[in-house]
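With one protein chain withheld, the remaining protein chains of the complex are depicted in position.
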Amino acid sequence: METNTPLLQVEDLKIHFPLRRSLWKMVVNEPKKSVKAVDGVSFSIDKGKTLAIVGESGCGKTTLGRSLVGLNTLVGGKILYKGEDISANNAWATNRLRKEIQYIFQNPYASLNPKMTILNTVQRPLEIFSMYDGKHRTERALDILGRTGISPALAFRYPHEFSGGQRQRICIARALAVEPELIIADEPTSALDVSIQCQILDLLMELQRELTLTMLFISHDLGVVDYISDEVIIMYLGHIVEKGNTHAIFKHPAHPYTQALLEALPRRGSSRHQAKLKLEGYISSAIDPPKGCLLHPRCPYAKNICATVPPSMKEVDKDRYVACHFPLGMTVDNRDSDRISFIAKE
Amino acid sequence: MSTGESPHPVSEIGLVARDMLKKPSVRERVKNFFSFAKGNKKLMIGGFMLLFIAVVALCAPLIAPYTYNEMRTSETLLEAPSWKHPFGTDNFGRDVFSRVVYGTRVSLGIAILCVGLGTIVGVPIGMLAGYLGGWFDILIMRLSDVIMTIPTILMAVTITAIMGSGLKVVIFALALVYIPGAARLARSMVYSIKEREYVAAAKVIGEPQHRILWRYIFPNCIGPIIVQFTLRLSSAVLAEAGISYLGYGTQPPIPSWGLMLSDSQGYMWQAPILCIFPGLAILVLVLAGNLFGDGLRDLLDPRFKGRFV
Partner (left out) sequence: MKTKRSEYIRVEHLTTSFKLPHGRRLVAVDDLSFNIYHGEILGVVGESGSGKSVMAKSLLQLVPPPGTIDSGKVFLNGVDILTYSDKEMRSNIRGTEISMIFQEPMSALNPSFSVKWQIEEVLRLHTTLNKQERYERVLDLLRKVSIPDPEKRMKEYPHQFSGGMQQRVLIAIALASSPRLLIADEPTTALDVTVQADIMDFLEGMRQNDGPSILLISHNLNLVTERSDRIMVMYAGRIMEMATSIDLVNNPLHPYTIGLMDSVPDMGKEGQKLTAIPGELPNLAELGNGCVFYSRCSKAMPICEKTKPEPVKVGTEHYCSCHLHQVVPDGGR
C-alpha cells in the first residue's frame, strides 16, 4: 500500500431501496421502483483529515454513512478502504474491518443499550476483539471513559442516569475503545442542547488530534461543519453537487444549491440580509428524480441544458469540484469536455 | 492488536479507577427497587394480595384444619359456617374452608404453570420470528392465528376428547392457548427494538447475532412480557374455573374452585353459602393479578425510561 493512498475511497456508490409493488402493479408488470437514496457518489478521505457530508433531510447522507460500516447494502459502486475493496457484503462477515472503522450515532438517547452498564458498554468492544486481558480491559475502558470526560465513579450506572451530552461522550468512548482509524460521526451533536454541542465538538477534535483519527462528519448544520471540517461534500437527492475545501466553498460557493443553503442560514445580527438566491418549490422525489440536473426544477439559473443533461463533476480549482453546467462566479472555457478549466469571474 | 501491550499505555486514571470501583451491592439495588415501587399503590396492594395467596397456597397443610377430601358424613352435611367449619361443609361433609385453602394451590398453581409454559414456549418462538422475519415469521404468525381463533373452552373440550380429562390435560390445553399470545407480543417487541440505534451500534462494534438477540433485544422486551404474564394469570384462573365447572378439567375430589362452584349449583337453595366462598376466592385472586399487572404496567411506562425492567 502506498503511503499516499487515501484512507477511504468511494467510487460511484449507489444505494437504492426497492419499493414493494402492489399485487395489481405486479400483474400489470409496471417497472420496479426504488428510492434512490444514494445515486452515484464518489469521494475520498486522506488519513488524519476530517471530511464533512452536508445536506438537508433526504439527501442520502445518513444512508451513505451507514453503508460505510456495512449497515446498508450497495446496489452499485465500490468502497475502498486502504486500497482494499470492501464493497461486498461478506467484507463485514468477519470483524476485521470493525476494528478499524467505527460509528457514532445521531441520537444519544437511543444508541446505548438501556440494560447495560456504561462500563460494560465500553468494555464489550474490547472483549469482542480480545484486546488486553481480563483486568486490563476494565482499566482500559475506564481510561477511555475518563478521556471523554466521564468519571470512573459512574461506571456501574445505566444510560438513563446520564444527560444527553454525557451519553454522547459514552458513545464516543465506545467507538474509540478499539482504537479505530476511521470514525464516522452521524450528526453527533444534533440531538444535544446548544450549550453542550460545542463541548462535544471540541472533544471530537481533541481526540482526533491525539489519536490521529480520520473523521467523516455527517451534518445538516453548516456552521458546525465550518468549524470542524477540512473538506466538505454537499449532497442533494443522493448526488454530490459540490466538494472541496470547506472554507473555500463556504466563502465562494460554486453550486447554486450551496449558495442557497448558505443564504438561508440565520446570521447572528439584528436584521435579515436579503437572500440573493432562493430556491423555488420543494425537494423532488427520490423515487422519480428529475431528468438532467436534479436541481433544475428549483434553480433560478436553470437553462435548457440543465433539464436534459445531468452535469458531471468538473474540477473548478485545485481539489474543488462542482456538478453544475453554470457554476456561480465562473465562466466556462470548454463545456463539452470533462476536464474543464474554469476562469473565476471575479 | 494482540493482548497485553498497547501503544496507548493505560494511564494512571485507569489503574487508580479500577481500585476505586464499587459495584452497587445486591442489597442496595433491591432497596432502590422497593423505594421506587412504593409509590405505586396498585402494585403494592396487588403484590401483597398475591403474596398472601401464595403463602396460603404454600402453607395449605398448616392453615387448613382438615384435608380437602375428608368426608365426615357422621357430622352434619351442608352445615352453615361455625367455629369448627368457618365456611361450612359441603354435601359430602367436607370442610369448605379447607377445600378453598387447598384450592388455592390448584388454581394458582395451574394458572402459573399454564401461563408460564405458554410464555416460556411462546416468547423464544416469537422472538425468532421477529428477528428473522421472512417465511419463518409468516409461518409462525399464521399458525398462531389458527390457534387463537379457537375459543379457550372449545380447545379444552377438544383436547379432553382426544386425551381424556384430568389435570394434565387442562394444563396442556391452557398452555397451548397462551403460546400464540406470548409469541405475538415477543415478535412485535423484537420488531420495534431491532430498528433501534443501540442494536445497530451493537452490530457496528461486532457483536455476533446470538448475543444481539440475547443481550440487546431480549432484556428490553421482558417488561411488557412480564406484564402480560401477570395479567394473564387472572384470565387463566377464570379459564380453569370455567373448564372445571363444565366438567372437563380437574376431576373430583381435587378442590378446584371452579369445580366447587359447579358442585354447589345443585345446592343453591339449601346452602347458598357453598358457592359464595369459592367464588370469592376466584374474585380475590383475579383482582390481585389484575391490580399487580396494572401497577407493573404503569411502573414500566416509558416515562421511567426503562428503569429496572
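To keep things simple, chains are lettered A and B as they appear, and every chain counts its residues starting from 1.
To be clear about the criterion, contacts are C-beta pairs under 8 Å (C-beta built on N, C-alpha and C of every residue); 3 or more make two chains touch, one makes a residue touch a chain.
Because the structure is a prediction, the values reported are computed rather than measured.
Visitor: Quick one: which shown chains sit in contact with the chain that's not drawn?
Guide: A
Visitor: Using the definition of touch stated at the top, determine which of A:Ala264, A:Ile287 or A:Ala307 touches the missing chain.
Guide: Checking the options A:Ala264, A:Ile287 or A:Ala307, the one contacting the hidden chain is A:Ala264.
Visitor: Consider the whole complex, including the chain that is not shown, and state which of A:Ile86, A:Leu201, A:Ala254 or A:Cys299 touches that chain.
Guide: A:Leu201
Visitor: Residues of chain A in contact with the chain that isn't shown?
Guide: Per the touch rule, chain A residues meeting the hidden chain are 56-57, 163, 165-166, 193-199, 201-202, 220-224, 226-227, 250-251, 260-272, 275, 278-279, 282-283.
Everything that follows uses one rule, which is that only the chains that are shown with their structure count from here on.
Visitor: Taking the touch rule as given, give the residues of chain A at its contact with chain B in the complex, in rising order.
Guide: So the residues of chain A in touch with chain B come to 66, 69-71, 95, 98-99, 102-103, 105-107, 110-116, 124-125, 128-133, 135-136, 138-140, 142-143, 146, 152-153, 155-156, 158, 160, 171, 174, 178-179, 211.
Visitor: So in the complex, the part of chain B that touches chain A is made up of which residues?
Guide: 1-4, 6-8, 10-11, 13-15, 17-18, 20-24, 196-198, 200-207, 215-216, 219-220, 305-307
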